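A single protein chain has been omitted from the complex, and every remaining protein chain is retained in its original position.
Chain nomenclature is as follows: A and B, assigned in order of appearance, with residue numbering initiated at 1 for each chain independently.
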Amino acid sequence: MFALIRKDLQIEFRTKETLAALLLLGLLTLVVLSFAFDPTSELRAEAAPGALWVAVIFAGVLGLSRSFLAERDNDCLHGLLLCPVDRGTIYLAKTAANVLFMMAAQAVIVPIFVFFFNLPLSAALGGVVLSLALGILGFASIGTLFAAIAVRTRAREVMLPLLLVPLAVPIFIAGVRVTGRVLAGKPLAEVAEWLNLMLGFDVIFLVVGWLVFEYAVEE
Amino acid sequence: MRRAADAALPYATLVAMTTAIYMVFIFVPTDRFQGIVQRIFYFHVPLAIMTFVAFGTVAAASILFLWRGTRAWDRVAHAAAEIGMLFCTLVLVTGPIWAKPVWGTWWTWDARLTTTLILWLIYAAYLMLRSFSGTTDQGARYAAILGIVGALDIPIINRSVYWWRTIHPAVLVTREGSSGLADARMQATLGLSFLAFFLLFLWLLWVRHENLRLGDEVDALRRQALIHP
Partner (left out) sequence: MTNLNFLFAAYTAVWVLLFLYILVLSRHNRSLEKEIQELRDLLQRSRTP
């Protein structure tokens, strides 16, 4: 499985296209959302977590669809399926690679987010990173599964957001809640139930994805 | 079995639905606080329950399809999804029509309404996935996956939306209050209405499933006709 992850990372390092796209799209989303609010208004601080997570979802959908686009265009998926590897393992490897890509993009986006929205650069960052990690893991777990499906349907650019956004609602709501509380200086214990929800989501859908992925890539 | 269902279901539904309409419009007393409009409740609630039952059917049929591989289960899932979508749309249409005169607003972001909205979006995604992947076996499998993931997600969505709502001050009094059905006539009307919509669901499911089965038969015959021209 690590070989598979390494393969995806190697492919990415050669062109860095996906990472660049993820970064720029995330950034653009933050900029555009900033225009939605009066720079002096208090609403900005309240809306900030929402803006961050919209950027995560929006850029994430793009990154996810790209992860299978390359496979499909070069028919690599067939080659991959011929390997004596458990389908579930392929799924976990793809998911892990996607998580790494999205987290890497966030490493740049989060500081810029802090600048744009004038947020306190305190120990809160740990909580924000935790919520991002849990959220992105959950998002990638269903995202990888449905990206594999969407890439083989007729309207593939449209299909993935259509499938993903409603299903990812709990992640989005939880992520925004936790990020908001943490940035307001509250301790993590206060958002424990949200973190549990995200964790539960992650576990459930990683297991389901692992079980069901073979049906998604069967010929 | 087929003949029995064909004959019994439409008539059973007709009888139940007619009785329900009679009870809703004539038999049941008018609610003291909400007036006549409250009668929408007797259709709105069964529709809401049935749309979730429909999605459960989609999930169960999807699991059976992936497990067993019989085409019939796939047809059941497809039919249930269409009918569930229809019922969900009706819930989202009758809800605001009821809410406006009673609460003064078309929409609130309360937990149940929002979850129903997300359910509608998941139904839409399911039907679009079906339409974009054609009638291949693969398309059926994709839809089945979505059905299963969706069904597992709905309770989580509901929980997260509910927690989301209870943080903000409630815009309006929650709807819990209005389902206090003290009067036995109201309970009876609701019960019968639920039966009527359950039968309607089964009947529509049956008709649509037959429809899909005939479609499959036509495809099979066409393929045969091509081979022996």
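Just so we're on the same page, a residue touches a chain if its C-beta (ideal position, glycine included) is under 8 Å from a C-beta of that chain, and two chains touch if they have at least 3 such contacts.
Small disclaimer: the values here were computed from a predicted structure and weren't measured.
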Missing chain -> touching shown chains B
Touching the missing chain, which residues of chain B? 35-37, 39-40, 43-44, 47, 86, 89-90, 93-94, 97-98, 100-101, 200, 204, 207-208, 210-211, 214-215, 217-218, 221-222, 224-225, 228-229
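In this section, only the chains that are shown with their structure count from here on.
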Taking each chain's centre as its mean C-alpha position, how far apart are chain A and chain B in Å? 31
Which bits of chain B are touching chain A when the two form their complex? 66, 118, 121-122, 124-125, 128-129, 132-134, 138-139, 141-142, 144-146, 148-150, 152-153, 156-157, 159-161, 163-164, 167
Spell out the residues on chain A that touch chain B in their complex, using ranges where they run on. 142, 145-146, 149, 152-155, 159, 162-163, 165-167, 169-170, 173-174, 177, 193-194, 197, 200-201, 204-205, 208, 212, 215-216, 218-219
